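Working notes, beginning with the structure itself.
Heads up, one of the protein chains got dropped from this complex, but the rest are sitting where they should.
For chain A:
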C-alpha cells in the first residue's frame, strides 16, 4: 500500500449497459446548446467589434475583445434578470453591489466595506484635504468641506439584519474633528440630516443619493458655514417651485433586476426647480463674477439622474451664484485634482470652494496623480 494515488481510468466511458437514452441525450443536448449559443454569439454585435489600440501579442486584444463580447451576448440581460430575480425572490438578496434592508430600503455595499488599508487611507485623505486648503489659500480662496454622511448613518434602523461594522461608528465624527483641528470648516451634515428626517426622507430609498429635501437641508447647513467666513459674495435671488411628484427608480435597483411590481417600491420624487429672480445672472455673455465653486461627486454633478439639485439649493441658500465643477462617477479626489488645474478656476477665481466629499469615499484608495 502506498500513500499516493494510482492512475485510474473509469471503465464506463462508453458503458454499453447504460440506459440507451444516455447514449445520445447528453451529447444531443450539449451540441444543441453549443450550436444555438454559437449562432447567437456569431451574430451578436460584440463579435464584430474590433479592439483598436490593443496589442495581440501580449493577449491584451483578446482580453478586451472577450470582455466586450461577454457584455453583448444576447443572453446576458436575460441571465442577469433570471439570476437577480431568483436571488431576490428566494433569498431577498440583491446582486453584489447592494444590500436590501428593511421596508424597501436599499444600500450600497460601499458603505459597509472595510479593509486593512482604511486607517492609512483616512490619514492620506486628511493630508490631501490640507494640501488643497493650502493651494486654494495661495489664491486667497477658502475651503469648506461638505462631508456627506453615509446613508446607513442616517438610516441605521432600516439596514436590518446585517448591521453596519462598528469600525464605521466614529468615522464621520473623527474626520470632521481632524478637519476642525486643521482649521478647515466642515458643517455637521449628519446632525442636520438626522434632525430633518421627520420632515421626509432625506435619502432616496432605492438610490445611493439624497432626496431634494436632503440636498436642501445640507445646502442650508453649508451656507451657514460659508456665511460665517464673512465674505462679500455677489448677491442673487432665487425662487423655488416643484414639479409634480413622479415614481423614480434609483440607481441601486440595478442590483435588483426584477419587474417593478415584484421588487422594492419606487421612490416618489418631486423635482425642485430653482429660478433666478433678480436682474443679475449675466448668462453666457455676462460679466458677473461667481465667488463660490462647488467641487464633488454625483451628489452635486449636473447629470441626467440628478433630481436633487444640490448646486441650485446651495446657490439659493447662499444667495449667490455657484459654479458647479463636480463630476459624476469619479469620486471626490479626481474632480478636485482636475479643478485645481482647470481653466474654470483661472477664469473664475473663487472666494470659497465647497468640496463635497461623501463619507463612503474616505476609505477608497486613488492612484497617485
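Please note the rule applied: a contact is a pair of C-beta atoms (placed from the backbone, for glycine too) under 8 Å apart; a residue touches a chain by one contact, two chains touch by 3 or more; residues count from 1.
Following the convention adopted for this analysis, contacts and distances are computed from a predicted model.
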| item | value |
| --- | --- |
| Record-based protein name (UniProt) of the chain missing from this complex, from "Translesion error-prone DNA polymerase V autoproteolytic subunit", "Alginate O-acetyltransferase complex protein AlgI", "Acyl-CoA dehydrogenase family protein" or "ABC transporter substrate-binding protein" | "Alginate O-acetyltransferase complex protein AlgI" |
| Residue of A:49, A:70, A:134 or A:245 in touch with the missing chain, whole complex considered | A:70 |
| Touching residues (missing chain, whole complex) on chain A | 2-10, 12-16, 18-19, 21-27, 29-31, 33-35, 37-38, 40-42, 56-59, 62, 66-67, 69-70, 73, 75-76, 78-80, 82-84, 87, 90-93, 95-96, 99, 112, 114-116, 162-167 |
